[in-house]
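Missing here: one protein chain of the complex. Every other protein chain is in place.
Moving on, here comes chain A:
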Amino acid sequence: MGIDIQHVIELWPEILKAFGQTMYMIGISLAVAIIIGLPLGIILFVTDRGLFLENRVIKGILGFIVNMVRSIPFIILLVALIPLTKLLVDSTIGPAAASVSLSVAAIPFFARIVETSLREIDKGVIEAAIAVGATPWMIIKDVLLPEAKSSLVQGITLTIISLVAYSAMAGVVGGGGIGDLAIRFGYYRYDNTIMIVTVVILIVLVQIIQQLGDWTSKAIDKR
């Protein structure tokens, strides 16, 4: 099992394209996860028992939906969401189509991460804000988010890395991407060279994301 440099050069455009597709899918689904998952996670937290917007009905319904989506294996979600994908992007194949399923999977994942991050905040700080007469919106904007931001950056890092792994399955709907390349060439065609190259790319990618996340999280923390 060796590395055939010639073969790598030959397929380099393919690898680059796949890398671009991976970035595209992760970018879109991460953006959607943050835009929808962040508010969702905040709602899950503030409607919890003993908190300032306690609401068992909302907490119960949202919690149930989040758990439900999270319990569906991604590969099934990918297929099950084909009608929704068709509706949203007018196509069921390609990276854009795969991004729909990735987003749907990432939203509840990130929402739970947000909820957990917010739970780490000392309840006393929230209480002090209530005592000062702050509005719920002020508490969210000026207490919860700033106090959790370092932990949220760690959560975003975790979400990106999970998305890298999930996106490998996007090949099922022709989504492409690095992971898909590894499966198609390495797994189905026994092309060890491509498999090794793609896996190395993925390893490097994940390492860089993790390092960047750790560094950012530390840099913005004022504690």
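Just so it is clear, a residue touches a chain if its C-beta (ideal position, glycine included) is under 8 Å from a C-beta of that chain, and two chains touch if they have at least 3 such contacts; residues count from 1.
By our rule, contacts and distances are computed from a predicted model.
You can't see one chain of this complex, but its UniProt record names it "Methionine ABC transporter ATP-binding protein", from the set "Methionine ABC transporter ATP-binding protein", "NADH dehydrogenase subunit H", "Sarcosine oxidase subunit gamma" or "Heme exporter protein C". For the chain missing from the display, the contacting residue among A:3, A:61 or A:132 is A:132, taking the whole complex into account. If you put the missing chain back, the residues of chain A touching it would be 122, 124-125, 127-135, 138, 142-143, 146-147, 149-150, 221-223.
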